[in-house]
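After the structure tokens below, expect a handful of questions from me.
The complex is shown incomplete by one protein chain, all other protein chains being positioned as in the whole.
Order of writing sets the chain letters: A, B and C. Residues in each chain are counted from 1.
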């Protein structure tokens, strides 16, 4: 049983998501959805001096997907592009308190990270290698 | 177990088939085979005064199919065309001593009867209704 | 009809999973539209086969193979009787209802649907009775048309009648796996066939729950899945009218479906084996017999009556609970034992996950019917679906668990 799913931290972020807004002039943005369950995330990121200076998301879907997105926006503040690129799913899951997600709901949790990379890769290659 | 398959009568007919010949001028003939196991039967029948006056078969295959053909040739001697037409598989199986045939080998047993009908029907319809 | 009433306690006792504990609780299994649980008679049939007469069929001339062949074909006869078909030649074993429908699309469809033809389905369809036609129509430059539904979730028969004229194929479900809607397939088949239209009925959600008679219904094809009706996974059935099956090219090639092969040519076995290629799922087909016997012993009329009673009770309790949106026909005579719902405070996935902590199993998402959800502007639903072993006490547990959902997730 998934007794360990709805941890306090997840419920907090779900009920009061952080950075729940669309940025006006993001450096890059992306959106993705989980076709199986209709979760949807739109992420926008502003980069200054090679680091994340501002980040916002909007979305709808289950508590896991929305809380994960909120937690992710906190997690990436101030990170360099290379740090974003190297970010592993374990980092996000740990920040979520390592909830006991089954094979289906893990996809909900990782949707926002997937969306981030979706926006990040084209942005980084358009900019060329970091000096 | 098929303890009841190789009855004396089947082995007798298999080892010494009756009417094992091709008729020179048959009224009708037909051949058929069992594609699963390669049993093959050629049956030729001479009709006189509306009755079977002579019958022969040649063939190769398993003991059941060959014994059944031999027994069938005995069985139909002197029968009218309508009697042939009405002949049921039970009659043949009874003449074979009702061996305990499984779902696969029953087809071996009935191959000769099937061949008979294959030759009989076109012959009867070509001749038109019996007066 | 009291005499027929189902002994639910007895059925429950026949199903071993219901005596297991999950998180200290027995399982309230309300996901029967996805798959059903299995009575011990079915499970034991598998063990009996593998321990007693496991063998390949149709070609063995030794005892265990002959027994396996006879039992395999006995299931075919049982299915024939169960759905009212005229002959076992019309009963083909497949893997599941999905494959049954694909078989028709790939063989009958390939050779009969032509450019400009119209193929008619409904917005209620499960993807399995939708995507095969979508892809076929694209390949053939034919037109796929959807029969709509009315506000109460029933099929729009006026829309159907308008579209029926000149259609090449009507492929429609007998019961929606989301709204529960029971579709008047008999009336539709009558109209469609008068217009020369071939009729396929997806019986995946009807055959397990109500008396089906393909002859009376007048369809040309009918598909069902064993696993949704007490039987094992891995077995589906395609019923097809004999003359149509005879005219159809084969589907998969090799093994039992063959009559003769030479280096440059091959010929096909007789019906129904022409459509069963390679080694069949022998064990599961044999065990499926025991599922059908079980249902027939209970009688499909009693199964249907029991499910109507449970559904009625559940609808009342869920309405009482408040804050839920229930979808599908309110008229129970037009509805199978399936209730899709949403809750203002919680996403369907979260509902299902919290219910799981209470050992109440329901499903959430699109239920493989995304176009239907889109037509209702829904991003998914939670779905409870019943079968002959479900009790009112389980409905009470569902409602109590929804209370927990509100507690945990309410903002």
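Things worth noting here:
We adopt the following convention: contacts are C-beta pairs under 8 Å (C-beta built on N, C-alpha and C of every residue); 3 or more make two chains touch, one makes a residue touch a chain.
What you are looking at is a predicted structure, and each value in this text was computed from that prediction instead of being measured.
With respect to the full assembly, the chain omitted from this view is in touch with A, B, C.
Listed residues C:97, C:214 or C:324: the one in touch with the omitted chain is C:97. Among the residues C:180, C:232 or C:379, only C:232 touches the chain that is left out of the figure. Contact between subunit C and the unshown chain involves residues 16-17, 20, 22, 27, 31, 34-35, 37-38, 42-43, 46-47, 50-56, 59-65, 95-99, 101-102, 105-106, 123, 126-132, 134-135, 144, 146, 225, 227, 232-236, 252-255, 258, 260-266, 277-284, 349, 352-353, 355-356, 361-365, 368, 370-371, 374. Mapped onto subunit A, contacts with the missing chain fall at residues 1-2, 35-36, 102-105.
The omitted chain makes contact with subunit B at the following residues, 1-3, 5-6, 11, 14-15, 35-39, 60-64, 105, 108.
Just so we're on the same page, only the chains that are shown with their structure count from here on.
Among the remaining chains, those touching subunit A as well as subunit B are C.
Distance from the subunit A centre to the subunit B centre is 79 Å, each centre being the mean of its Cα atoms. Our note on geometry: subunit A versus subunit C, Cα centroid distance of 39 Å, whole angstroms. Separation between the centroids of subunit B and subunit C, computed from CA atoms only, is 46 Å.
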